[in-house]
Structures are given as structure tokens and as C-alpha cells.
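Worksheet for the structure shown next.
For this view, one protein chain was removed and the others were kept in their places.
The block that comes next holds subunit A.
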Amino acid sequence: MDVVDLARTQFAVTGSLHFLFVVLTLGLAPLVAIMHTRYAITGNPLHERMTRFWGQIYVINYALGVFTGLVMEFQFGLSWSGLSHYAGDVFGAPLAIETLVAFFLESTFLGLWIFGWHRLPRALHVTCIWLVTLTAYASAFWIMVANSFLQHPVGSVEQGGRLVLRDFGALLTNPNLVFALPHVISAGLWTGGFVVMGASAYHLFRRTKEQEFFTRSLRMGVVTAFIGSLFTVGFGYAQFGVIEATQPDKFDAAPEAALGLMIGIGQLLQFGVMFLLLPLLFRNLLARWRWLHPVLMLITPLPFVAAIAGWLVREMGRQPWLVYGKLSVADAMTPGLSRTAITGSFIGFAGLLGLLAIIDYLLIARAVRRGPEQVSLGMPDRPAEPAPMPAHSL
């Protein structure tokens, strides 16, 4: 591999890892917010337990989204300084807004939500998780604005070898954004729905004592997956026209297998959810038919696979361009980036993030297995004073 390939692979690996965690964040955040709202309104302890259990899984997953996201942000400057030099005055604006407004608030409000149990008034505490959800979606919006610009660089003109911003509104109404954004967000809901389904199926199959908890969770997961899959597929097909008009050679450059994999998984699961799982919510048949539960557990990873395949299609279909038709990937690479530097950072980032990702998934699996009885999110605070020392008797 030459240096450009190494830098590209580094971006693809860290980007794919990032999206694995982000797609679940986008799906779980509104579900946790809805559970918390139900608890705040009804005071029903079941809803409190659901909020804390699924909220803890959301939070464990969120950590890796942050770690990988940090590398993504800095990587632009490390490996692709040609991009910020050529297009930074346009492409940088949505990224700046994402970090300075959306992520800044998301992280701040998430801190208030995680540590604010027993401390914030209930209404304000619920407001925090809704603000976390809102800002997470705002983040997705601005990142997709930036990404869509790379696919279809609107709103700018080239002056003196650099792009200058002319029409910011055109970035926000980019045809490559308007269908892709709901496609990605719906894929998040779908993924979140499947994780809730799979984890619920585990407890129902094992016949743990949390039958009511996971029957209700399963129902929520299926409904979420139904809504998510319907819109993911719809907005997926809707993009073909846009791609035909703006990137006619996209599917020549993209690996056909990835496109086929995404559409295959997507179509099959969407029909499965709509015609099989959704009807089986009638009289909780799905929760009662134990033989189906291993299937639900086995298909849990599929939306993740489809999501990564989708990104590969979108990004590989852009090649050899970084900014479509304007700046090639090779020209965008940092001038003089050495093989030693990129190899060293690749090993460091991929090794550390890969290891932490595995640990994180094991921790999520552990939290699922232990169930709602042993959740540390929302546990009572402890006194600021140290525990009294045991008295020494002489």
C-alpha cells in the first residue's frame, strides 16, 4: 500500500468504527427519552427501570462514539490538510457548527443527565435527555451537510485555487443531503430497535423474571424497527434519482457487493419486520413464541452490517475524488505525509480504538445479561464525606 492508501484505510477504519457506535446512539437516544418521559408523567417504576437499563446501554455505547469521533475530527488536519486548504472555507463551516454548537451541547447535557439523577428536578432531568437527543440529531444534520458537500459541492466557486463560500443555503438544501439525512437517521432508529429487540429476546428466551419489562421493551423495539426500516428503505431508493443526476458513475466506483449487501439485508429485514414481527405483536405472540427468540438475537447485528455497507457505497462511489469533480483524494493528502507517520498513527488509532470497541461491546453484552436489577446508571449518590474508619479497640 502506498501512503495515500494507508491514509484512506485509516480514515475508513476509524470512520466505520465511529459509525457503528453513532448509529446506535441515534437510535437509542429518542427511545430512552420517550421512556424517561413516560416515567416522569406516570411515576410508574417500570418506566424508571426501563429508562435506567436502556439508558445505561445507550451511555456505554456513547463512550466509543466519542473516542472514535475525536480521531475523526483531528484526522482531517493530520492526513488531509489539502482538503482544509482547498475547501476549508466551505466544508469547515458545517463542521465548526457541529462541534461548537451541537456536540458541545450534547456532551454538556448528557453529563447533566448521567450525573443528574436524584439531583435535578424530574422535569428538568427529562428535558436534558430530550436536549441530548435533539443535539445528537443536530450533529447528524451538520455532519451530513458536510459529507453531502463532498459528494456534490454546491454553494461555492473556485477562486485562486481555493473554494469560496457563495451560498450557504445551497449546502443545506443539497440534493445529496435531503434524502440521505432521513435515510441515515432512520437507519439509526432501525438499529436501535433491533438492539432493543435482540436484548429483550435474550431475557425472554432465558425466562428471566423480567418478563413484563422485556415484553414491553420488545414491543417498543419492533415498532421502532418497523418505522426505521420503512423510512430507511424508502429514502434509500429515493436517492437513486439524485445519484443518477449528480454522480452518474457512482456505482461503477463503489463495490457492487456492498450495495447488494445493503439492499439485500435492508429489503429482507424490512419485509420481515413489517409482515412477520409487527403482526406478531398482536396479543404479545412474539414475546410468547420462544422458538423465535434466538432468531431475533441472531439478526441483531444485521442493521450494523447494512449501515457500514451503505457508507462504503457512499464514500467509495466518490472515488477518486475527495470533493467530487474538484479535488482528488491524492491531492487532498497532507503534503509530505511520511509512511512512518501514517503507519504509526494507523497502528495507534486502529489498535487502541479496536481494543476499546471490543471491550465496550463486551460491557454492553454484560449490562444486557445482568438485566434491569443491576444497573449503575441512576444509582444513589454517595456522601461526599469518606466512610467512617472502623474504630480500633485496644
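Just so we're on the same page, a contact is a pair of C-beta atoms (placed from the backbone, for glycine too) under 8 Å apart; a residue touches a chain by one contact, two chains touch by 3 or more; residues count from 1.
Throughout what follows, contacts and distances are computed from a predicted model.
From the set "ABC transporter ATP-binding protein", "ABC-2 type transport system permease protein", "MinD superfamily P-loop ATPase" or "Cytochrome d ubiquinol oxidase subunit II", the protein name that UniProt assigns to the chain left out of the figure is "Cytochrome d ubiquinol oxidase subunit II". From the options A:270, A:300 or A:345, the residue with contact to the unseen chain in the full assembly is A:345. Listed residues A:50, A:95 or A:204: the one in touch with the omitted chain is A:95. Annotation: of A:13, A:105 or A:253, A:105 touches the absent chain (contact as defined above).
Only one residue in the set A:24, A:114, A:129 or A:196 touches the chain that does not appear here, and it is A:114. Touching residues on subunit A toward the chain that is not drawn are 59-60, 63, 66-67, 70-71, 73-74, 76-85, 87-101, 103-105, 107-112, 114-120, 164-166, 168, 334, 337, 341, 344-345, 348-349, 352-353, 356, 359, 363, 366-367, 376-377, 379-387.
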